[in-house]
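A single protein chain has been omitted; all remaining protein chains appear in their positions.
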Amino acid sequence: MRAKFVLSEAATGLWRNVTMTIAMIITTAISLALLGAGGLLYVQIQETKDLLRNKVEVMVFLKDDASPQDKKALEEKFRDDSLVRDFEFESREQAHERFKELFKHSPDFVAGVSKQALPESYRVRLKNPGDYSALADEYKSEKGVSRVSSQQETVSQLFAMIDAIKNTTFIVAVMQAVAALLLMANTIQVAAYSRRREVSIMKLVGASNWYVRLPFVLEAAIAGLIGALLAWLGLVVAKVMLIDKALKPIFTSGLIPVIEWSDIMMTGPILAMVAIVVAGVTGWSTLRFYVKV
Amino acid sequence: MRAKFVLSEAATGLWRNVTMTIAMIITTAISLALLGAGGLLYVQIQETKDLLRNKVEVMVFLKDDASPQDKKALEEKFRDDSLVRDFEFESREQAHERFKELFKHSPDFVAGVSKQALPESYRVRLKNPGDYSALADEYKSEKGVSRVSSQQETVSQLFAMIDAIKNTTFIVAVMQAVAALLLMANTIQVAAYSRRREVSIMKLVGASNWYVRLPFVLEAAIAGLIGALLAWLGLVVAKVMLIDKALKPIFTSGLIPVIEWSDIMMTGPILAMVAIVVAGVTGWSTLRFYVKV
Amino acid sequence: MITLDAVTKMYPKSRRPALDDISVQVEKGEFVFFIGPSGSGKSTFIKLLLREEVPTQGKVWIAGKDLAAIRSWKVPQLRRSIGCVFQDFRLLPNKTAAENVAFALEVIGKTRPVIRRIVPEVLSLVGLEGKENRYPNELSGGEQQRVAVARAFVNRPLVLLADEPTGNLDPDTSIEIMRLLDRINRTGTTVVMVTHDANIVNQMRRRVVELDRGRVVRDQNRGVYG
Partner (left out) sequence: MITLDAVTKMYPKSRRPALDDISVQVEKGEFVFFIGPSGSGKSTFIKLLLREEVPTQGKVWIAGKDLAAIRSWKVPQLRRSIGCVFQDFRLLPNKTAAENVAFALEVIGKTRPVIRRIVPEVLSLVGLEGKENRYPNELSGGEQQRVAVARAFVNRPLVLLADEPTGNLDPDTSIEIMRLLDRINRTGTTVVMVTHDANIVNQMRRRVVELDRGRVVRDQNRGVYG
C-alpha cells in the first residue's frame, strides 16, 4: 500500500468530516491540557518535597556556659560522624538575624525577643533526613549541649501535609488522565460509528482492513496531534499568564519551586505521544467493533 | 404535540444511538465534574480570604513601665473609637502561650524566648480591616504605648498571595467552565451531525421544527442530566476519599475552611441546571445548522 | 392543483440546467406520468414541488399557494398535504417499517389508537403483513420501496408524488402497486408518477409528460411510453 494514498485519504477524510475533526481536536486539546496540568502539578509537588527534605536540619543548642573546648570536641565528633553531611556554627547574632528573617511577617514577636534570648547552636544537615532522631539521641548528652531539637514532630507533620497534597494531586492527575483517555476514546469511537456505513461499503468493494483503518487511524492521530499542540500552547499561555504573573507571590516565598520552562517544554512531546498512542490504539480497535462485514 | 410521543421518541432515540448517548453522558459527566471542582475550589479560597480578613488584628504593645492608668485610658479610647470592633488585653503569660502555640513547629525558638521577653499588648480587631494604618497612627504616640504593629506589610503580602491563588483558581474554574461548555456543545453537535439525514427525511415527510428538534433536545438534556448526576456523584466520592481523608492534615491546620457537605450538595442542582441549559440551547440551535431542508 | 410557470432549476455544480424553462399544469384529480431518460430532471421536478429545492427562476404553485411565498415555518404544513415516494426511499433507518409509516400519521397529529389501527391495514395493502417490525436494512429492496409507498399515501394527501415507485419491484407486485395508486387517484388525489416502466405507462393510458434534458418534449393525454 502506498503511503501517499493513505495520507491523502486521511487528509480528505479530515476535511470532509470537519465537524468530527473539530470535535476530535477540541476534545483532545482539552483532555490533554488537563492531563498536562495535572502531571506538572504532581511533579511540582514532588519537587517541593525534595526541596524540603534537603532543608531538614538538626539543631544542637549549646548551653550558655559552653566552653570553646566543648565546641571543638563537638565539631570533631560531627566531622567523624557518618550520619552527618555537613554542619555550621550559628552565633547569637546569626540566630537573631535568622529569627528576624524567618519571622519577618510577625515583627511584633521579633521586637519582643532580644538577641541574648537566643542560644548558640550547631546546625547539622544529615546525609539521610530520616536519621534525625538517631542523631538527637547521640548528641543530647554531650558536654556543653543544652538540647537537641530533632524537629521530628514538625518535619513529620509538614511531610504528612505535603504527602496529602501530593497524593491528592496524584489522584487528580490520574483522574484527569482517565478523563482524557475516556474523552479521546469516546470521540474516536463516535467518529468510527459515524463512518460504519462508509467502511462497510469499502470492505464490500474488497478493501483490506489495513486499507480501511489506516487512513482513519491516521486521521485520528493527526487530529490528536493538533489537539496536543493546542493543549501544549495552552500550557505555555498558562505559564506566562498564571505562573509567571498571577502566582508570583507564591513562588517568591521560595517554599515551592517555580515551574520551569523546561518542564513545560517537556510536556509537549509527552502529550503528543499520548495523543498518538491513544488515537492509534482506539482507532484501530474500534472500527472493527462497528463494522462486521 | 403530545408530550408522551416526544418523550417516547427521546427515549428510543437515546437507546438506538447508544454510542452517541454514552459519549454524551461521559463527556458531560467529566466536563461538569471539572466545572464543579473548579467552582468549589474558588468558593473555598474566597472563604479562606474572608476567614483571614476577620483574623486581622492590630497589636498595640505596651511599654514595660505602662501604668494601670495608662491602660485604663487606652481601653476607654478603644471603646469610643468608631474604627474598633473589639479589643482584648494580652498579658505576658498569654503572649507567651500564644507564641508557643503559633510557633509550635519551631520549638527551638520557643525554647530560646523567655516569658519576660514578650511585652503586654492590646489586640484590637477592626470593623474594617482596611483601616489598620489609620489606627496605628492614632495610637502609636499614646502614653504607655511602645509600638503599634500594624501588620500592614504582612497582611498585604498574605492577601496578595491569596488573591493570586484566588485569581488562578478563578481562571482555572472559568477555563474548565469553557472546556465543559465546549465539550458538551461539541458532543451535541456531533450527535446532531450524525442525525442530519434522519432529520432531513423527517422534515420532508412534514415534521415541524418542534417535532424534529424537541425529542433531540430532550435526549441531549436527559443525557446531560445523567452526566450531571454522575459528575455530582464523582464530587461526593472526592469529598469522602480526598477531602475527608487525604487532605485532613491541611484542614486541621485551620487556615483553610473545610469543604462542607452543604457545598457539595449545592453543586448538584447547579450542575444539573448547567447541563440542561447547555443541552437545550445547543441542541435546539445546532440542528438547524446541519439540516437545511 | 400544480402549476409550474417558466421554471428553471440550475444546480450549482452543473453546466446545464436540470429543468429549463418548464411550464406544466396538473389539474386536481389528474394522474400524470413523467417519463424521460436518466438525468432529464424528473426528480428535480418532484423536489421543487416538495420545496426541497427552490427554483432558480419561475414560480411553482400548489393548491393555489405560491411556494416561494410560503414562510419557512409553514413548509411542514405544505408537505403534510403531499405524499411522496422518494426514488431512494428515504426511510428512517432507526424506525421499523410500521414506525416509518406511523410517523407520517403522528406528524399530522393522529392519535395512537387510530395509528395502531391504520398502519397494519396499509402495510398489508402493499403486501408487507408480518414484516411490520423489521428495520429498513432488514427488508429487501422491493419491500423497502413498498414501505415508502405505504408511508406516502397513509395520511390521504391531496397530492401523491411517486418517484419510480416500482423500480425495485417485479411485474406482478408492480401491478398491485399501480392498482393501489389508481384507487387512490379515484378518491380524488392528484397523482404524479415518475417511471421508466413502459409496460405500466402503456397499460394505464393516462396523461404522459416526457422530459428530455430539462425540457418538456411531449405532453399527451392517454399517452404511451415511447
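Each chain carries a letter (A, B and C) given by its place in the written order, and its residues are counted from 1.
Throughout what follows, a residue touches a chain if its C-beta (ideal position, glycine included) is under 8 Å from a C-beta of that chain, and two chains touch if they have at least 3 such contacts.
What you see is a predicted model; the values in this text were computed from it and never measured.
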Here the chain that is not shown touches A, C
Option touching the unshown chain, where C:Ser43, C:Asn100 or C:Thr190 are the choices: C:Ser43
Given that one chain is not shown, which residue among C:Gly109, C:Pro171 or C:Gly188 touches it? C:Pro171
Option touching the unshown chain, where A:Arg53, A:Lys77, A:Lys140 or A:Lys203 are the choices: A:Lys203
In the full complex, which bits of chain C touch the chain not displayed? Write them out. 11, 13-15, 35-39, 42-44, 87-88, 127, 130-131, 133-134, 138, 140-143, 145-146, 163-164, 167-174, 196, 198-199, 225-226
Residues of chain A touching the missing chain are 1, 5, 12-13, 16-17, 198, 201-209, 211, 293
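One rule holds for everything that comes next: only the chains that are shown with their structure count from here on.
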Per the touch definition, the chains contacting both chain A and chain B are none
Where the centre of all protein Cα atoms falls, which chain's Cα centre is nearest to that point? B
State, to the nearest whole Å, the distance from the C-alpha centre of chain A to the C-alpha centre of chain C. 67
